[in-house]
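One structure, pasted below without further comment.
Only a single protein chain was left out; the remaining protein chains are all shown in position.
Let's turn to chain A:
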Amino acid sequence: MIKTADVVVIGGGVIGCSTAYNLAKLGAGKVVVLEKKYLASGATGRCGAGMRMQWGTETNCLLSRESVKMLSHLPELLNVDVDIEFTQNGYLMPAYSEKMAEQFKKNLVLQNSLNIPARWVTPEESLEIVPFLNTKGMFGATYCAEDGHCNPFKVTEAYAQAAKNLNVEVYTDTEVQGIVTKNGKIISVRTNQGNIQTDTVVNAAGGYAKTVGRMVGVELPIFPERHEILVTEPVEPTMGPMVMSFYHNLYCQQSPHGSFIMGIGHPNEPESYNIKSSWQFLRDMAQRLVEILPPLAGLNVVRQWAGLYDMCPDRTPILGSSPALNRFFTAAGFSGHGFMISPITGQLMAEMIVGKPTAFPTQMFDAGRFERGELFVEPSVV
């Protein structure tokens, strides 16, 4: 294994790979990615693969808008031959109460002011978009035709290949076990395969970000939370958009491959590293699904699994250096939507690390915001 590096990125998920590529592109010197298992083995390879620009805070709108732009021609941008299955079939987000409808309309004003082409649709118009949607009790919905889907394994692979083309070293089966510091500076990273000297570390460890922070005595307010998900047998294309209902706390999308991918949120899920699947989930999922998309209950489930959300108290990621330790950078706390914003996130991280002006302001991602009490709570999350 390499002995010294300019930057060590911990975590071979989509965020670690995107950050590493952008670092190399900006000439950050020798960049190394360390992944304890294999690429996309964490949340990235377990996620719902959805991308949407319909958000409730300006930051999330901007991050996703810029990322969708990049994803739309990612292979060209990275100069790699990987099909990331970029599809724009939209997101339909139904509202089931006056209050929800009001919030959504507020979100629309914000989204439209940022040129995100989302719009309000009536229950009747929703049926033109998803004919078998149960509109009972629905006030209407917001719909953005340019939201959609990408294959997370392939996006990660594309970034990893592009990074390797720029001489980034990617080590899989390599677990970071400690980080050595001296006089407030990083000296080296200790792994089960040997040590690497470096003064700069990026914590892109997803659900394990808190554990990695603790290696240098930095306490991050990020915690892991299990989220379960399932996939059905593939069928003919019948549903264009992702249907995401905060009322049912559910999302459901037909992938380009024909299978339906769906998951639900569990309000009482405890903080833990547990990623076991439960029988309960299958039943809860089926119960909520028949309420909103009745015919889909006729589909066969072929697999269920779970992954960790890296939750942040305000559901906004922490991006940037640590106030407590020089050159210890964190890119985590994505709270269930890190995949769709990975392209711009990697760019912003690289810009901060090499000390370039960032593409847009980043102080709202700063780890110090919790102490200052400047939170931007994202309301729209399953």
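A few remarks follow.
The criterion applied here is as follows: a contact is a pair of C-beta atoms (placed from the backbone, for glycine too) under 8 Å apart; a residue touches a chain by one contact, two chains touch by 3 or more; residues count from 1.
Note that contacts and distances are computed from a predicted model.
Per the UniProt record, the chain missing from the shown structure is "(2Fe-2S)-binding protein", taken from the list "Sarcosine oxidase subunit delta", "(2Fe-2S)-binding protein", "Amino acid ABC transporter membrane protein 2, PAAT family" or "Peptide/nickel transport system permease protein".
Shown as candidates are A:244, A:289, A:367 or A:381; the residue that touches the absent chain is A:289.
Along chain A, the points of touch with the absent chain fall at residues 38-41, 45, 153, 157, 231-233, 257, 277, 279, 282-283, 285-287, 289-290, 296-305.
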